[in-house]
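Left out: one protein chain. Kept in place: all the others.
To keep things simple, chains are lettered A and B as they appear, and every chain counts its residues starting from 1.
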Amino acid sequence: MKVLNVVGRRIPMYDAAAKAMGQAQFTDDLERPGMLHGRFVRSTIAHGRILQVDVSRALVLPGVKGVITGRDIPDRVYGIVPKGKDEHALARDKVRYIGDAVAAVVAVDVETAEEAVRLVKVEYEELPAVFDPLDAIQEGAPIVHDNVPNNISASIRKEWGDVEKAFAKSDYVFEDSFFSQAVNHAPIEPHAALAQYDPQNGDLTIWSSTQIPYFLKRNLATTLLIPENKVRVIKPKVGGGFGGKIDMFSKDFCACWFARELLRPVKFVYEREEVFQNTRQRHPMYITVKTGVAKDGKILAQQIKAHADGGAYNSTAPLMITLSCFFIMIPYRIENLLYEGYHVYTNKPTGGAMRGHGIPQARFAIERQLDMIAGRIGVDAAEMRVRNAIQPGEPHPAGFIINTCGFADSVKEAAKAIGWTEKRGKLPFGRGVGIAGASFPSGVANMAHLSSGSVVQLTREGRVNVLSGAADIGQGAETVICQIVAEQLGVPMEDVRITAADTGICPLDAGTFGSGVTVRAGNAALLAANDVRGQLFQFVAERLEANIDDLVAADRRIWVNGSPDRGMSLNDALHAYQYADNPLPIVGRGSWIPPTEQPTSLLTKNGNFSPSYSFMTQAAEVEVDIETGKVRVIKMVTAHDCGQPINPMLVEGQLEGSIMGGMGQALYEDSTCIDGQQYNPSFLDYGFPTAMEMPEMESVHIDTDDPLGPFGAKEAGEGTQLAPAPAIVNAIADAIGLEFHRLPVTPAMILEGLRKKQGKAEGTDSST
Amino acid sequence: MHLPIFTHRQPADFAGVVSALTEGSGAKVLAGGTDLLVNMKHRIEMPETLVSLKKVADIRGISLEGDATVIGAATTLKEIRQNSELERKFPALVQAAMSVGSYRHQAMGTLGGNLCQNTRCRFFNQSWQWRQVRSLCYKVGGEDCHVIGRKHTCFSTYSGDVAPALLVLDASLRITGPDGPREAPLSTLYSGEGRTPVTLGRGEFVTAVVIPGAAARGKSRYEKFSLRGSIDFPIVGAAVWRGDGSVRAAYTGVDRAPVRASELEAELAGQELTDASLKRGANLAHKAAKIAPTSVHPVSFKRELMGVLFVKAMRDIS
Partner (left out) sequence: MGKKTVLELMINGDTFEIACAPNMTLLEALRDKALLTGTKRGCDTGGCGACTVIMDGEAVLACLTLAVEAEGCDIRTIEGLALDGKLSPLQEAFVEHGAIQCGFCSPGFIMSATALLAEVPSPGREEIRRHLAGNLCRCTGYVKIIGAVESVAVKDRGGEK
């Protein structure tokens, strides 16, 4: 096997030192001469028509430079998914949730802008509001968007095989319902944007905390009516995204609008409360699962009905509900599946992409039900998962092509590491273990044009410059890309510089979502590096009178494989290259798109969803304090098939972070509303886990080598967020015999459950 | 989120504090600021003047007067947490101090600020913007209580961790004001009323907490229930003390003031402490409080926790 020098190593992120010193700049750290600061006036009602916005008092406040409402800007909607566009930068006729942006104010400082916000008076005609998707789909329910009379803005119904027939053949059929709550991404960096306009040439530049610079550029152009080639989006360092920055917000549009109108730089930074209320959240979802199984636990058919609470706008609606559907077909072999899913508008904060994107909700329901079924039919829950595990290379009912798959092994390894055989069902009351499995795509293939490009330059001095469109949001995408390029060119990491996610100078990229960055942008960089390598190595091969395919490179040297003496330093090679009057720097280009027959078949046809799929099983051990109902997660195991990791330390980091996210979803976090108003929009009240809550973590690497990924890599980072929550809730069931169907599982729910169980036990005692 | 405008005073002694507090109409003491400044950012408290304790002499530190322990009001919770003498004599106090917020809050937050902190409610501890959705609540000058849907009443909940510990230790306060110094039992600091939970008169402030020597002759314990092991306010907190045939219990997070559980205490007075008697006491715990749904945690759950935490705490000192 090929020896690797940079790839596969535990290398710190190339920008970690700058971050450790406080020098790395995030959007809010940027300062421009004459910069103005903006704030939003937000709706105080859940649903209503805007009758009048009186900005006169705000406008005369000293220091205020501008106030606009939805009427002052073009009547254009934006949206991350083209067919789902439904949102105005500022509400135009109607407000649809508490917090909807109604007007924007800019002033010389934030304090003045805040004061001005208090002076804007908005008059509404209040309309009846609806807060639950199951209510919103009823006849006569308030209509959130007039053009969607039933409030169902996206839906999917798909059947594979013949579900009815398979149910008829099943030994058992079970139906259970579940609910998964609203969860906020809660990145520590609040969303921000800074825009600047150059009136000389009409160039508009925006620095934005975004995961999707190119989508943002397009939407800015179409909503503000500016030619796309005049808009440049630059992503500074982003302080965490988790999907919450896979969208555009009022701050982006209004910063740009004011910058152009006032000819001064304008910055908008969201308050923490706005991050909670006005960005995105994981869709709350009601899911009913009906499953037919054979006596041995083999799944014969599943029927699923899901209602996602979309909140006031679409965001990723059609994609989210599709992902939720297709990914039920993996990691288990489900030959007969009927899925009906609805994205429903309500007068609440908007759902969007969040780590796992529509899949965690479904996984919670399915993994929970699997455990319940295992118990009901007397099959071991881990064994049942192995029995149903998909195998690499087997034909897939939805047309997925699964080249590598370590799922069955991951179940066994996770079970072993948590001590399944000794512990499951055998620990003292209050303690238990649970397990859950999942799979995730390495980027979505068949969804519009999703390619990544890369340009690599090798300078005369042996310095490597990489241009990539990939958006590093803290996961380390830029580091991974640099590693790939360094490996291919035989240079150490320190020789590589990267400029990424600047739409003005970087090649096209889809953005950071669907866990596709390493595979897509990594492959593009690999191709670009190979282009450079080919040009230089051709020249070197001639000088060394060797075959180009026999050359290897490392540590700034190129030589003939097997004869270390027949070679030259990179510097000598470049020197010779220069004196032969070859153009420098050597420039290579690469572009990569996942193989797919038809680029936009996602909603309509079966087909391969992704170039590759990661697989994982997570196991939890928990302790429930049966007096207070409090759950402590003692240990989490992740057995993970992510192909060949390019940087195992970064993969671990993703995994550890997603365990925290999963614990939050299982036990702590709930973006709950009172009459449509989010009641806990602060870190204090939202309460995601601190260092005190973190359990012991163990990870087991399941070795596979993917043929399509760069150096055999597959996705890592989103998939591991899917199974922790069901694993924990399954462990609670093992610990105290209570089956929870709703997230999060709170101490109050546990105490109530225990009380009921006790009552019942006493009840049956007395009757028998 | 910007602080509203105010005047800042930094007096050097008690007299200076009193005169600064009585200057205008709305002056407040600023100690660590970890409660007050958040409330000011939310514009639920808008004092005209902040009187800082930072430079005030003789208000910080832990000392002995006879067998009584005196803790200056501006002593930080961290100083309390790290004091081994306090830990030996009054474990409940140290446990309570080290359960407040996070270590950052303990380094900044003071004993006086912890005791005098404002009450809390999900409709009250919110930003100005957030509160525009409903009518002004009674506590910030409006009419309505959104928690119980009635007018002219406020059920906001006292949630400080340290008060219950000091209540079971029978602590008293040294207070200075325009009429000079006075000493009063800690329990009298609390009005039991949500809108103005603290009874200090105009120009008055707390200079020290006094714990009687007798308190060290019993065992004490503070048991806090919150979801996270750091940062969170208590959902319910229970302090217990036992000595010379009696048991004391006090709670936070359950009512408009920290409360002593007198029914429970009476039930157990002079009793042998067995599983059964503790259970009997625990069942009476909730009688001490009128719990309102000021947080997402169900009232019934909090009621149950009162008993549970009592038993847990007692088990630890048996």
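Quick note on the criterion: contacts are C-beta pairs under 8 Å (C-beta built on N, C-alpha and C of every residue); 3 or more make two chains touch, one makes a residue touch a chain.
Values in this document were obtained by computation on a predicted structure and should not be read as measured data.
Peer 1: From the list A:60, A:188 or A:505, pick the residue that touches the absent chain.
Peer 2: Of the listed residues, the one touching the omitted chain is A:188.
Peer 1: Kindly state which of the options B:33, B:192 or B:298 is in contact with the chain not pictured.
Peer 2: For the chain that is not drawn, the touching residue is B:33.
Peer 1: Which listed residue, A:4, A:24 or A:77, touches the chain dropped from view?
Peer 2: Checking each option in A:4, A:24 or A:77, the one touching the absent chain turns out to be A:24.
Peer 1: Consider the whole complex, including the chain that is not shown, and state which of A:237, A:589 or A:742 touches that chain.
Peer 2: In the full complex, the listed residue that touches the missing chain is A:237.
Peer 1: Using the document's contact rule, name the residues of chain A that touch the chain not shown here.
Peer 2: Chain A touches the missing chain through residues 10, 12-13, 15-17, 19-26, 28-29, 31, 185-190, 237-242, 271-272, 473-476, 649-650, 652-653, 655-661, 682-684, 688, 690-692, 694, 697.
Peer 1: At which residues does chain B meet the chain that is not included here?
Peer 2: Counting only chain B, the missing chain is touched by 1-8, 10, 30, 32-34, 37-38, 41-42, 48, 50, 52, 54, 78, 101-105, 107-108, 229-231.
We take it that only the chains that are shown with their structure count from here on.
Peer 1: Whole-Å distance, chain A centre to chain B centre, using C-alpha means?
Peer 2: It comes to 42 Å between the two C-alpha centres.
Peer 1: Chain B touches which residues of chain A in the complex?
Peer 2: Residues 42, 44-45, 98, 110-111, 114, 117-118, 271, 273, 627-630, 667-668, 672, 674, 677, 679-681, 683-685, 687, 689-693, 747-748, 751-752 of chain A touch chain B in their complex.
Peer 1: Along chain B, where are the residues that touch chain A in the complex?
Peer 2: It is residues 1-2, 102, 122, 125-130, 132-133, 225, 227-233, 296-298, 301, 304-305, 308-309, 311-312 of chain B that touch chain A.
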